[in-house]
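One chain of protein is taken out of this complex; the other chains stay put.
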Amino acid sequence: MFVVFSLIAILFFAFAQYWALAIAPPEKWMGDVYRILFVHVPAAWNALLMLSVSFVASILYLIKRKPFYDRLAASSSEVGVVLTGLTLMLGSIWGKPTWGVWWTWDPRLTTTAILFLLYMGYQILRRLIDDAEQRAKISAALGTMIFLNVPIVYFSVKWWRTLHQLQSSPQTVAPEMVLPLRLNAFAILGLALIFLWMRMRIARLESQKEEQ
Amino acid sequence: MSASAAVHLQGVGRRFGRRWILSSLDLTVQPGETLAIFGNNGTGKTTLLQILATLLSPTRGDITIFGHSLAREKNSIRRLTGYIGHAKQLYNHFTVDEYLELVFRLRHKTTEKMRTRVDQSLDTMGLTAHRQAIIETLSEGMKKRLTFCRLLLCDPRLILLDEPHPTLDAQGKMIFDRLMREWKQNGKTIFIASHEHDQTLAHADRVVIINEGKFTHEVRDRNKYVE
Partner (left out) sequence: MLSDLITLIQKDFRLIIRSSVHLFSVVLFGVLLLLLFSFSMGGDIDLLRKSAAGLFWITVFFSSTFFLDQSLQYEQKDGRIEGLLLLGVDPKIYYVSKTFSNFLLLILVEFFLLFPLIVLFDVPFSWSMLTVLIMGSFGISALGTAYAGVTTSLVSGNVLLPLLLYPMLIPLLLAGVQATQLCITGDLFNERFMWYSLLAIFDVVFFVAAFLCAPFLFDKSS
């Protein structure tokens, strides 16, 4: 099952990337540089999706106390962190030729950076608590609070930027670029699910080992 | 399962990381019974008492204390139990009086009879002369006696004592023996985990020996107890 799904997901990813790199037309102003967005934007979407999964799993853990939800929260947040890191890196690489700087305080990019820090902290915390139950409980509580902060962080950064009269990039997307963007969103979702599945398996094996 | 039992454990286990400190404990203790728990260091005596005191939750198994389930009715159990462990839990910047008044207020949610009860407990533990002293300045033995004052103020039905002897001073030990007799007369249920076998045996109705997270021996007649 998993192997079949993985194969399909990887093939689909290759297909979507081919479309993005070869079939989609170059952009009027930025040329081929913009193609990095076909990974950057889907990675950001899926990062947010994974972190939302982690949030829901954390709340469910606090209510139901099933170790499964703890493993889900840990695994999805880890995949989310990786995708967040990827988003940041690509955003920075894209920013250099586009804006001439590696970093701009664009609200979305800044929020992503803060998210990265927040969830890195969460990962560190998870590794510092030895007792499985304590770890699950405390990380679920803090994980919930961290996610609650996402919209607050976003609006605070947005207001902060508008006050300084700095434009964020206008993101009008041409119709022939919408399709490859969507394709890639699902392609990366496929990859994220593979990661999540494998991470869940590792977590399950780890807790089995702990129980022996 | 016996509804009348003071404490009932079934298949209780507790894991820390990969190690099962307690593997599987079954035990029933009747009201008014005094149970001594012997065993080497690291065998799980402290863990067991902490679980009964609701400081730790068991990894598996069921516990009922005076008919209340430990998993669901923790607050009712907290009102019925008193625990003295290794940590003294004292606010060492407070005076003895201030600390005991804090305990009384939090436990009974009232100040009615507070003075008399505090005075009584200080008198019982022989600390009346030190009531104005800052706790930090007391000797270790007196601090230990102060934890007994706290227990007296709480007036619990189930008393959990984790190694009460070593830090008690001579006067404290005398008072302790007297208290134990009083408590038994008043029908308190008592658990004592200890290394001081002789001093504990004098009070115990029953002895269990715990080894590697399991009860290995149980002795009902204290005269038959041989190491």
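A and B are the chain letters, set down in written order, and residue numbers restart from 1 in every chain.
Definition applied: a contact is a pair of C-beta atoms (placed from the backbone, for glycine too) under 8 Å apart; a residue touches a chain by one contact, two chains touch by 3 or more.
Values in this document were obtained by computation on a predicted structure and should not be read as measured data.
Partner chains of the missing chain, restricted to those shown and counted over the full complex, are A, B. Per the touch definition above, the residue from A:M1, A:V101 or A:I152 contacting the chain not shown is A:I152. Screening A:N46, A:T144 or A:N184 against the full complex identifies A:T144 as the residue touching the chain left out.
For the chain missing from the display, the contacting residue among A:L118, A:L189 or A:A203 is A:L118, taking the whole complex into account. Check B:K88, B:R131, B:H195 or B:K214 against the missing chain and you find that the one touching it is B:K88.
Within the entire complex, the positions of chain A that touch the omitted partner chain are 62, 114, 117-118, 121-122, 124-125, 128-129, 134, 137-138, 140-142, 144-146, 148-149, 152-153, 155-157, 159-160, 163. The set of chain B residues touching the chain not shown comprises 53-57, 74-75, 78-79, 81, 83, 85, 87-94, 98, 102-103, 105-107, 109, 150, 154.
Rule of thumb we're sticking to: only the chains that are shown with their structure count from here on.
Computed from the mean C-alpha positions, the centre of chain A lies at a distance of 50 Å from the centre of chain B. The residues of chain A lying in touch with chain B in their complex are 130-133, 209-212. Chain contact summary for the complex, chain B toward chain A: residues 15-18, 57, 59.
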